[in-house]
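Note that one protein chain of the assembly has been removed; the remaining protein chains are unaltered in position.
Labels run A and B following the written order; every chain starts at residue 1.
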Amino acid sequence: MNTNVGTSIRMSEFLDSRDHRALLLDLTIASSFGAVAGLEDIAKTLSQCNEIFDGIIMNPGQLEHHAHLLGGKLRSSPLVRVDWTNAARGNDPGLPALKVTRVQLSDAEDALRLGASATVATLLLGYDEEMEAENIRSVSRLARECYRLSLPVIADIRPMGGRVTADNFAGSIKLGVSFMMEAGADALIVPACDKETLSLIGSWSTVPVLVRLENLARPEEIQELFALGMSGIVFTEKILAVSGFEGIVGSLRHLVH
Amino acid sequence: MPIVAGKTVRLNRLFNPKDGRAVCVAADHGWMSDPTPNVIELKRILREVVSGGADGILVSFGTALRMGSLFEGKNAPALLIRADWMNLPRLGGSNVSNVLPAVNFKKKATSCAKDALLVGASAITIYYFIGYSDEFEAINIEQAADFAKECRKIGLPLIIEPMAVGAGVTGVNVTEILIASARIAVEIGADALKIPYTNDVRSFKKLVDEAGVPVLVLGGAKSDDPRDALELADEALRAGARGTVFGRNVTKAKDPRKMVADVCALVHHGRSVDEVLGARVKQRGRLRPIAANCTGCQLCEIACVHYHSSAFDQDSHRLRIEYKFRPDEPRLSKPIVCPLCEKCVEACNEGALTIGPEGYLVLDRGRCTSCGDCVPGCPLGLISLDSNAMPVFCDLCEGSPQCVAWCKPHAIVLAPPKGDRKNVS
Partner (left out) sequence: MSLKDRGYEDKVLRVNLTTKRCSTENLDPDVMRLLLGGKGLGAYYLYKESKPLADPFSPENPFVFVVGPLTGTSAPTAGRFGVVTKSPATKTFLDSYCGGFFGQTMKFAGYDAIVIEGASAEPVVLVVDNESVRFEGAADIWGCTTAESTKRLKGKFGADFQTVVIGPAAERLSPISGIFNDERTAGRGGAGAVLGSKRLKGIALRGTGTVQVHNPAGFDEAAWIAYRMLRMSNQIKRMNDHGTANILGLVNAAGALPTRNYQEGQFERSNEMTGEAWSKEYWTRSIGCYGCPIY
């Protein structure tokens, strides 16, 4: 029922106003590992990608430096991830995460200054209670601030902690969905999971739900996701390693919109 | 510069000015617990809650944003916002199956009071946990104080929800702790309280009196029997509570609209629980066993004995449980109850044993000659003679059968009288 004009307009900058779908790219992994394959020359990557994605999720620093490549009628809108975590490092041989933490990098006002169409906040699940509680407090506060400033908040649900197992993976996603809907998120990103769970989330959620895909998917898989009620796809830096990815994504784009 | 006027006007939105009472429903479980069906189907449930006549609904920001239209209109419920977050429902085995159970208790101030004004709230609600640890209580007090300060500044009522949980809380001290916590919350800045019932009218009255602000009793977990929540509300009202905030007892009910309407009948229209349910007192019907539900615990026998006698025994019950043992299978059991077949009435030659005007067996002691013919007359063997050679038989506890009332798994129910389709319990 949120008839906030500003929020609606900003959402439409990356979520198509006719089909209410989005195709996004997440390039924020560099804040965990530095430049991974495909992100060595960020300007080049952005130039390759800024006409085939509706939105690109960036970290605040890189967004400021490369804003000139983003935004506008035919180009990807910038979305800013407002937090940092070492969770992705896991058991990385170079930089293992002995203690997983999450830190706020930016806020609603800062995101607007950067020209972002939305903030992306990470919700880490499966870690200790203090991590979880502090994460929820932080995302909730962000949502309140963003609401004031008519800036959409996208909650990126990541069940990555040690307490998440194969058996409770789907349940953890549902828990995150519930928490973030109640927190007032304007959209959600969930990891790929079983059809039944996605279908439930699709029918239950009153905000757009996007699925995070680590690998390029086949056209049939994409179509199935939308049939289950999903509103979009988020690809990661991993697709940059696929040769000719621009063409593949370009053709997938026609399925999305 | 205190803006007291804001608090007064907003509290009037919540408490009906005619009787100063409020029937509220808590629907913020999805913010803190695993998403059960009552969370997933929240929109439909809240529409029914509104049509039941609720005075206020407690929700999270997200729900307020998504379902704000429910709160529009002069007669619509007041919007109460849950301003904090905690993980108690996922702590230990205290709730439904938790997908990511927690071990350490956490509570966070996830918004500020001003945020609630943005969505048109009439009040915010926050927790105050006491009994877990001194450090945790201090965090709770600090958060409460911050909210209280802000609420004073902006004229927004603050409802505090004290709860006694933790190793320090036992069956012996929980009531005392709750009573103290209520007053502490007021000292810190609560304008009203949402608090568990102490299960005793006297102690709850002490809680209400010593608090000195409106007290809304909460329902806790849902019982299979809707009567339980209504009885609890009734007792709390007698103790001076100004209303209720039921959550799962409403949102998980088969008919949320009816549950809210029933509570409103108690709170606003002075009805008794019996009147509201139209049940349990002088109801006509026959006992019907449902063997599949019977656990064989004999509580029906105990209740039967104790209704008719001040003492307890194992022999004078007027119904019985029969057991069947099959090899390698759990024990089967079924209640053998009086079906009002009237064969005992036929067997009585003196006309002493009859079905009375209220639909259950009655004995005319003047006519009874202690001949004992009624005993073999009962095909189920449910009649015996007492030490005065007077028949002992099922009298449906004079219209309010105790076996039905006390049986938790519903293995004995009151079915409509023969040839009568009405009056299902």
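One rule holds for everything that comes next: contacts are C-beta pairs under 8 Å (C-beta built on N, C-alpha and C of every residue); 3 or more make two chains touch, one makes a residue touch a chain.
This is a predicted model, so every value here is computed, not measured.
In the complete complex, the residue from B:Arg47, B:Lys153, B:Arg271 or B:His306 that touches the missing chain is B:His306. Note that of B:Lys43, B:Arg202, B:Arg331 or B:Lys418, the residue touching the chain absent from this view is B:Arg331. Where subunit B meets the chain that is not shown, the touching residues are 92-98, 100-103, 199-200, 219-225, 228-229, 231-232, 249, 292, 295-299, 302-303, 306, 310-315, 329-333, 406, 408-409. On the side of subunit A, the interface with the absent chain consists of residues 163, 165, 167-168, using the contact rule stated above.
The working rule: only the chains that are shown with their structure count from here on.
Per-chain Cα centroids separate subunit A from subunit B by 43 Å. Residues of subunit B that touch subunit A in their complex: 28, 30-32, 34-35, 39-40, 43, 60-69, 85-87, 99-100, 102-112, 115, 118.
The part of subunit A that touches subunit B in the complex is made up of residues 1-2, 125-126, 128-130, 132-134, 136-137, 140-141, 143-144, 147-148, 163-164, 168, 171-172, 174-175, 177-185, 200, 204, 206-207.
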